[in-house]
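This is the structure, below, for whatever I ask next.
What you see is the complex with one protein chain gone and the rest in place.
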Amino acid sequence: MLLFASLAERAGTRRLEVPVGEGETVRDIRDRVVARFPQLAPAVPTLMYALNEEYAREDAAVAAGSTLALIPPVSGG
Amino acid sequence: MLLFASLAERAGTRRLEVPVGEGETVRDIRDRVVARFPQLAPAVPTLMYALNEEYAREDAAVAAGSTLALIPPVSGG
Amino acid sequence: MLIRVTDAPLSAEEAAWAVASPAAGAVNIFLGVVRNTNRGRAVSHLVYDAYPSMAEKEMRAIAEEATARFGLEGCAVLHRTGRLEIGETSLVVAVSCGHRRESYEAGLWIVNEVKRRVPVWKKEVWEDGEEWIEGPESLGMQQAPASMRP
Partner (left out) sequence: MLIRVTDAPLSAEEAAWAVASPAAGAVNIFLGVVRNTNRGRAVSHLVYDAYPSMAEKEMRAIAEEATARFGLEGCAVLHRTGRLEIGETSLVVAVSCGHRRESYEAGLWIVNEVKRRVPVWKKEVWEDGEEWIEGPESLGMQQAPASMRP
């Protein structure tokens, strides 16, 4: 799991290894991470997600070995 | 009188000294020049004029010593 | 097509060269620059974070879509990361095509798409604090800064 910007600062890390159970979705993995880092909870309503560098929905299935990223609202440019 | 682009090529010069009578207008001066360089006549319908570096109408009065320029449709950029 | 996320300074000139084409009559180059104020507050500097591999993927997708949509001859999208001082360039978008109107339309379309969907984030640093900006500036005052939200 990759964290950026405010999320990385709140969690104190940019990268986490998270175990993935069979049939689990983006939402399941996110909830597991938020349970461990409750300081991320306020950001959840505005989050988007990327699975292997493509935007993905909360209900997308996550295969073991995938790269999931939490994407706060972007502000580049 | 200043000539540019196709007009300068047709007349074979970029600059003419033209006498100016009292009360004469841009149109009067232009007609005098076209009489001397009839090869300019086909361009007259699309011409604009500049008097001392400002766009001017055909009926503007021309004082002695002024700089009059014949301005074909511009095509810069 | 030149696509890059980098922590090195960006150059308008490099982007102009990258989009050069004998069939192009118009080149348009946009520079996003760090300004000294935002929302009425004095800015000290910015810090940009990015998901570089995905950002480059999105930037390339945007450039390809713009190329098809506006008939571009060339396209370059460069985004800088790290600490940027006032006056430094964070984003370069350059396009080339046949005529001027399309070059302006394509450029603005790309900049808007970059701000909408490329995973890059900026932190504003003021003399007395700092804050990650969430969401594109285009939302303007519709979106309150995170510090002002409940």
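Going by the order they are written in, the chains are A, B and C; count residues from 1 in each one.
Operating definition for what follows: contacts are C-beta pairs under 8 Å (C-beta built on N, C-alpha and C of every residue); 3 or more make two chains touch, one makes a residue touch a chain.
These figures come from a predicted structure and were not determined experimentally.
Student: List the displayed chains that the omitted chain touches in the full complex.
Tutor: B, C
Student: Can you say which of C:Leu2, C:Ala61, C:Ile86 or C:Val125 touches the chain missing from this structure?
Tutor: C:Ile86
Student: List the chain B residues touching the unshown chain?
Tutor: Residues touching the hidden chain, for chain B, are 2, 4-6, 8-9, 46, 50, 53-55, 69, 71-77.
Student: For chain C, enumerate the residues touching the unshown chain of the complex.
Tutor: Its contact residues with the unshown chain are 11-13, 16, 20, 22-38, 86-87, 89, 96, 98-101, 103-104, 107-108, 111-112, 137.
Convention: only the chains that are shown with their structure count from here on.
Student: Mind checking the centre-to-centre distance between chain A and chain B? Centres are C-alpha means, answer in whole Å.
Tutor: Chain centres of chain A and chain B, defined by C-alpha means, are spaced 73 Å apart.
Student: For chain A and chain C, what's the span in angstrom between their mean Cα positions?
Tutor: Centre-to-centre distance between chain A and chain C: 25 Å.
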